[in-house]
Each structure stands twice: as C-alpha cells, then as structure tokens.
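Reviewing the structure listed below.
Every protein chain but one is kept in place in this view of the complex.
Let's turn to chain A:
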Amino acid sequence: MTVLVIAEHLDGELNEATRAAVSAAKKLGGDIHVLVAGKDAQKVAEAAAKVDGVAKVLQTEGDALEKKIAEAMEPLVLSIADQYDAILAPATTAGKNFMPRIAAKLDVMQISDITSVESEDTFIRPIYAGNAMMTVKSSDAKKVITVRPTTFEKAGDQDSAAPIESIDAPEASAKSEFVSEELSKSDRPELASAKIVISGGRGMGSGENFEILDRVADKLNAAVGASRAAVDAGYVPNDYQVGQTGKVVAPELYIAVGISGAIQHLAGMKDSKVIVAINKDEEAPIFQVADYGLVADLFNAIPELEKELEKVGY
C-alpha cells in the first residue's frame, strides 16, 4: 500500500495538522508520500521530508495551490492519484473543501473526519455532533480520507530526510478565482493546536469584556476561543468558534467561561484532557462534562484567576 498525505502549510510553516495526518497514514501501513503544493514551498517540503515515516515528498508550485483552491487541487491530485491506495488530508477547512471533490472524481465515498484507523479499510468517525461514533468499512478500491487532527498524535522528526521530487501541476480551471483574504492576526498559539484554550460565551456580555480572557490567556500562553453565541453576538470573529460547526480542539486544559454547554459546543471540546467551567448558573450543562466547576460571576472570577496565577508564578 502507498499512501499520499496532502500537506497543509501557512507562511512557509508545515501545519501541525499535517503531522497528525501522517500518524493516521502510518496506521494504514505502507509507504507514505507527502504532497506539498504552494508558492515558494521549498522550506515546507524540507520540513515534510523530515517528518517521521515519510518516504518521499512531492513538491509543486502555484498561486492557486497556495490558497488550496479546490479547482486547482483537484487536477493536481488526480494527476498522481493512480499511484496511491489511499489519499489523506487533515480535516481543516482547506481539506474539507477540496477532498470531496477529488473523491467524487475518483468515484469513491469520502470518509470524513476519522478519529481512528481500525484496519486498512475500517475507520471510526464521529456522527451527530460527536454523540455517536460510527465504525465504517469502505468497499472502495481507493480510500479518500480526512483526518481529525486532534485525535492523532503529531508525528515527530526522523533522523534522515526523505527525497524531494518536483512534479508539474496541471493547469487549474479558470472558473474560480482568488480575490482576497482577511486573516485574524494574533500572537497567541493557534486555537486548534494550543495546549491551553480559554473560551468565552454569551456570558461575556460584550467584545470589550473578552479583554479579561486575553489577559489570562497571555499568562498561560493559551489560545482564546468562543461559543457560537459569542460569535453571533459579534464579540469575536468567527474563526474563534469552537464546536460542531467551528473548530474541534482537544487541549490539555480547556477553560469554558460563561458558556452554557450546548451539544454543538461540546462537540468541539469534549475530548480536552481537563475541562474547567466557570459559570454563575449552577444548572448549566457544561458542569456535567467539567472536571472542575466553579459557580461564580465570571467578572469577579476571571480577574481573580489572573491574580492567583500570578501568585503561583505566572
């Protein structure tokens, strides 16, 4: 079996989610090749060549590929798909966007967001917002799979680098064109890979009030997340959203502040190692999944948390 992993990268850095996808690929067995497509992606290709388990890196250049435009990724991946028994990508918004397009062209049913590889044709994936786990066996000759990055360990580096081979990207369809991008800038760790996440919900009351979470986040080197209610109310941008329709996170510590704990939110964070809930409503469903619950007004508790953290050396 030969497995292709499609790398994701930003600003010349290999995404951590790609390392998780390589770990999933390892469980399938066989040779692992990584495809790095983008602009000036030499540095990313070199990083990918060092990832443990990678046998070969394929590199190709293109503006549309840098943005992972689905209409450009489709012909590229199809041009090499013959050589592979399985094609994997992390289940990020980019992977979710182009992978089903490739699957349809190959006439196979994509297996979305897998959390476990049981064997080379059997996988586990969450359904109903993570309230059930489905084990599926694929009858397709070729497997097209997206991998939930939070449930696989991130593959480390190996001693020697795998060879890098340049390939040509077929001409992309002109039917779709990149116009612009508006990325949230932050010095904090990325939400999906942060070790500590502190999230605010409707209870925060306003966007300005998120500043008290920011201060705690800065102390802990944590990422700041939000519930859908907080995003819909305009407190924070939508890429902060944790949940079924936002990002799935599984940090060491998740602190939910002023979040009731709706099914859709829990879907995005209930695999966190330790969950803390701070909420003034002691009946809030979030307390049913929290390891440590504090019934308190967040506007007193969060500044106090900042002070207590200082006391223990933060």
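Criterion: contacts are C-beta pairs under 8 Å (C-beta built on N, C-alpha and C of every residue); 3 or more make two chains touch, one makes a residue touch a chain; residues count from 1.
The rule is short, and it goes like this: contacts and distances are computed from a predicted model.
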item	value
Protein name as given in UniProt for the chain not displayed, "Electron transfer flavoprotein subunit beta", "NAD(P)H-quinone oxidoreductase subunit D4", "Na(+)/H(+) antiporter subunit A" or "FAD-binding protein"	"Electron transfer flavoprotein subunit beta"
Touching the absent chain when the full complex is considered, from A:Ala7, A:Ala20, A:Leu65 or A:Ile111	A:Ile111
Candidate in contact with the missing chain, chosen from A:Val34, A:Ile69 or A:Ile259	A:Ile69
Contact residue for the chain not shown (choose from A:Ser23, A:Thr150 or A:Gln244)	A:Gln244
Omitted-chain contact residue, chosen from A:Asp63, A:Asp232 or A:Asp281	A:Asp232
In chain A, positions touching the absent partner	10, 67, 69-71, 74, 92-94, 96-105, 107-113, 122, 125-140, 173-184, 192, 196, 220, 228, 231-232, 237-239, 244-245, 247, 252-253, 263-264, 270, 273-276, 282, 287-296, 301, 304-305, 308-309, 311-312, 314
